[in-house]
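Handing you this structure, nothing more for now.
In this view, the complex is presented without one of its protein chains, the others remaining in place.
Let's look at subunit A:
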Amino acid sequence: MSDLTVKLPGLNLKNPIMPASGCFGFGKEYAQLYDLSQLGAIMIKATTVETRLGNPTPRVAETASGMLNAIGLQNPGLEKVTEQELPWLEKYDVPIIANVAGTTTEDYVEVAKKISQSPNVHALEINISCPNVKQGGITFGTDPDVARELTRAVKEVSAVPVYIKLSPNVTNIVSIAKAVEEGGADGITMINTLLGMRMDTKTGRPIIANITGGLSGPAIKPVALRMVYEVSQHTKLPIIGMGGVTNVDDVIDFLSAGASAVAVGTANFVNPFVCPEIIGQLPERLHELGFDSVEQLVGRSHRL
């Protein structure tokens, strides 16, 4: 039997598969469908200090092999997440990675400090890459100096290891990765969505009310793979890779490129059982490829 376990800062994963933040809410909806304890981890929806109502609708539009979204970090706010959502998830044997977002450094620090103290939060994912909010989000993730300083500030207050979620909407993603490494990050998650848009051909208007949205789904997998491959060559930080993962072979590809674990996003909307299905198929696929463990695959492409 292949060994699916993965050890990462703060995370002893029983397998490398986890739903990506923003695609899984706080788990309640998918808990109606399967036992969440099967998952390697859960990256919960972004939490901000205050309650956020997000952007106007329409918030989603389908594209070729992908989708655009501009939800706008809608969430019930720090207090409700720590008092209602996180305790509810404690009944599952699954580590939680809490996604932290904000408008100012102080916001990030406040959320990181409090949410990292929740008993089932094993790591933070700092969202410096959301393309759908006017302030905060991506503005922290496109300048290496700003990204480094934010990482430092969050690291100082966090009770658990800190992963920084990188944006693909930059010229040089390696420079951002190096900056957050200097800032003391424990790991990297990548990639967030690619900024895009879609028009209504009849009217000429953009379909998404926010004009632009974040592109996700199978269409972005080649970009995500390339970026994981590049970043893994230039930092020592472990990477949780994501971007267009829909099946077990996509997981193999991300591990080969240098990711230590893999998050599944948009595919949950297409097939709500995709995560447990991939977890079920992974041992046999590893065996077919001649590997005994997930860890043997990590960064395989760099050794060839």
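Heads up, the rule we're going with is that a contact is a pair of C-beta atoms (placed from the backbone, for glycine too) under 8 Å apart; a residue touches a chain by one contact, two chains touch by 3 or more; residues count from 1.
We adopt the following convention: contacts and distances are computed from a predicted model.
Entry comment: the absent subunit's protein name, as recorded by UniProt, is "Dihydroorotate dehydrogenase B (NAD(+)), electron transfer subunit", drawn from "Dihydroorotate dehydrogenase B (NAD(+)), electron transfer subunit", "PP2C family serine/threonine-protein phosphatase", "NADH-quinone oxidoreductase subunit J" or "Phosphate-binding protein PstS". When the omitted chain is restored, the residue from A:V60, A:V174, A:M197 or A:V223 that touches it is A:V60.
Between the chain not shown and the residues A:N15, A:N69 or A:N210, the one that touches is A:N69.
Along subunit A, the points of touch with the absent chain fall at residues 22-25, 28-30, 32-33, 45, 51, 53-54, 57-67, 69, 71, 74, 217-219, 246, 266, 268-273.
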